[in-house]
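A single protein chain has been removed from this complex, and every other one stays in its place.
A, B and C are the chain letters, set down in written order, and residue numbers restart from 1 in every chain.
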Amino acid sequence: MSNPPIIISASPHIHSEESLKKIMYDVVIALVPAFLVSLYVFGINAFIVAAVAVVSCLLFEYLIQKYLLKTNITIWDGSALITGILLAFNLPSGLPIWMVIVGSLFAIGVVKMSFGGLGFNIFNPALAARVFLLISFPVQMTMWPTAVVNNTQLIDGVTGATTLGIIKEGLMYGDTMTDLSSKIPSTLDMLLGITGGSIGEISALALLIGGAYLLYKRVISWYIPIIMLATITIMTGVFWLINPEQYANPLIQLLSGGAILGAFYMATDLVTSPITKKGMIVFAIGIGVITVVIRLFGAYPEGVSFAILIMNAFVPLINTYFKPRRFGSEIKSKIL
Amino acid sequence: MVSKINQKENFIKGIVKENPTFVLLLGMCPTLGVTTSAFNGFGMGVATLFVLVMSNIVVSLVKNQIPSKVRIPAFIIIIATFVTVVEMVLEAFVPFLYEQLGIFIPLIVVNCIILGRAEAFASKNDVFSSIIDAFGMGLGFVIALTILGATRELLGNGSVFDFKLTSENANTFIIFILPPGAFIALAYLTVIFNKLTSKITG
Amino acid sequence: MGKKKDTFFNMVISLLVITVVSGFLLGYVNDLTMAPKAKARLQKKVNALKIVLPKFDNNPVENVKRVKSEKVKDSIEIYTAYANKNKVGIAVTGSSEKGFNGLVKLMIGFKPNGDIQDIQILDQKETPGLGTKMTKEKFLKQFRGKNPSTYKLKVKKDGGDIDALTGATISSRAFAESVQIAYDEFVKTIDSI
Partner (left out) sequence: MEYIVILIAAVFVNNIVLSQFLGICPFLGVSNKVSTSIGMSGAVLFVMTIATIVTYLLYQYILVPAGLDYLKTISFILVIAALVQMVEIMLKKVSPPLYKALGVFLPLITTNCAVLGVAILALGLENGSLLKATFFAMANSLGFALALILFASIKEHLELANIPKGMKGVPINLLVAGLLSLAFLGFTGLV
């Protein structure tokens, strides 16, 4: 295998191909529990969507590298695989297959390869593709199979809103949280994943197990996920204390939607998150705040993907202001 | 002044080599702002073409009467006059288009193409060449806006010039008639345009 | 051919001449387009009225009645149509701020007995491809010939009779609310006209 040219990049500093691969496959391992839950809850559909997303991500990366960019083929470095899995995790299990393929094309072709491939993209490919699909096909992207309470398996074709969707719509039309409490799943169901939602976001418990594995393996540092979730908890907690009838409690906010999935697996993406500790803290707080603002006051019931994308855009700025300390001279030339 | 300009080349350059949208990147605001449909893009293009031709004519006619220090304000007044004429005519006779283009009609006045051509070409050349130049540039703009409008309308609404090409309930990429779609569509159209022209010009 | 020199006099004179000429030109064009512009503005309303009302032979725009209401920001407009001196219909504007992107403004034509003749959308900024489908026949036809005294102007989700637009419940609700506001105003004024 020919050595790739030396890459000079701002972030991330990938030490070697081997360690990169190891990191990528650790992430894949961490995602397994959540995927098993979704297979149990959504059945074969979840598998089909995930398989299509992964295969088409790999295929698009291969085709673009081979025929458009004419560079080395790097599809086995694990990054396209993870993009595919994460994209699938952010999609409803009933999404038409062609939309999954279009999403993969957008993630790989537009968000990743147009910038030169792994390490250069500004935005998280899977999330950008998810938002692209959400805005293009709002109907299909917000139809989730509904949990049938006594029979944990879901019935095909019966669709409904997610917990956050029910809350948003209910509050908008004058219901109080007490009125809505019977319509939303119990805390235990949300923890286990017996609820409507995207393939990978439903089971908080499975995601936390995977997250713990990543922390243990030191693939991710705790700053981003913990601070992001803490910000969400504190902010929604304040609103909840002010008016518990108009704002859902922090536990619901944490367990529903993509908060945990986003915190552990997407906000922590090495390429699109800051390099320094301080930078990570600012980044994580930013995501938390924007998520809560969108959830409580915006038109969309869920804001995690938007929040991460918006903060992705801030990463270069954050990196400039929270530069890693360098050894040697600290003389800055001042232009202005 | 005797013109030694090859008028054919003078005309073609605005469409291909110096295409205001794809190559020179001028007049980006209306380009992105109004091209939600092929018709709107075309309408905006024609309105701009008119202002461009008229102001090029007038500027090249009066170029020697204007002291060079005040030429820019003078050009701006000339351009703004024709923009206002377009605004009034559209409101009176094509109210539908007037509503669709909205704020971007008065903003033709700050479209860099027009002041750019007045300054770079019409103020230095005779009337005939200036007209040809304006038509070339204007058409380049019309074509670019129509293509962008058609692309966005096709992807976003499944139609071109309001002619429905997909079934009523087909899923189209709504994002392309929203702001992000404007940027993304233009980005890739520029890539394609550059690829094609580099093939033609070698 | 020499260029005019940059003397102060030349600069002032040339700018002055250009400004005066352009001022007169614009004044002239303004005069020319004044009438067509006014007509174009009216035409939109007249066109909408023609669609939502039964055939009429008076000029409803002339006798428009404006009513202030707490529910809408600008006033509600009421147009009465006559044919052969008989009242054949009343068109009322209704609007709601609760659309996905704010204002949804409609003109609703009622027959004297309260049946909805037809609806025209005057203003909306809903999401293209979703909320904007309210302008489509498929959505509008469910209102025609219905009488809001028996036909519940609410989407089915809220216990009404209206089939909401797919994926655009919020837009549909705003639409329904606008029609309801117009109907309430219609009921209030039907006897007084």
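We adopt the following convention: a contact is a pair of C-beta atoms (placed from the backbone, for glycine too) under 8 Å apart; a residue touches a chain by one contact, two chains touch by 3 or more.
Model, not experiment: these values are computed from the prediction.
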| item | value |
| --- | --- |
| Shown chains touched by the chain that is not drawn here | A, B, C |
| Listed residues A:Pro33, A:Gly78 or A:Gly117, member touching the removed chain | A:Gly117 |
| Full-complex contact with the absent chain, from B:Leu61, B:Val94, B:Val160 or B:Leu178 | B:Leu178 |
| Contact footprint on chain C, counting only the chain that is left out | 22-23, 26, 30, 73, 100-101 |
| On chain A, residues whose C-beta touches the chain left out of the figure | 7-10, 68-69, 110-111, 113-117, 120, 122-123, 128, 131-132, 135, 290, 293-294, 297-300, 303, 305-307, 309-310, 312-317, 319-320, 335-336 |
| Absent chain, residues of chain B that touch it | 25-26, 28-30, 32-33, 72-73, 76-77, 80-81, 83-84, 87-88, 103, 106-107, 109-112, 115, 175, 178-184, 186-188, 190-191, 194-195 |
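One rule holds in what follows: only the chains that are shown with their structure count from here on.
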| item | value |
| --- | --- |
| Contact graph of the chains (line, ring, star, complete, other) | complete |
| Pair joined by the larger number of C-beta contacts - A-C, B-C | B-C |
| Centroid distance [mean C-alpha coordinates] between chain B and chain A, Å | 41 |
| Computed distance of Cα centres, chain C from chain B, in Å | 31 |
| Overlap residues in chain B, where contacts from two or more other chains coincide | 172, 174, 178 |
| Per-residue multi-chain contacts in chain C, two or more chains | 127, 130 |
| Complex contacts: residues of chain B adjacent to chain C | 1, 36, 62-70, 73-74, 77-78, 80-81, 84-85, 88-89, 91-93, 95, 156-157, 168, 172, 174, 177-178 |
| Chain A partner contacts - residues on chain C that touch it in the complex | 100, 127, 130, 158, 166-167, 169-170, 173 |
| Touching residues (chain side chain A, partner chain C) in the complex | 138-139, 142, 169, 172-173, 299 |
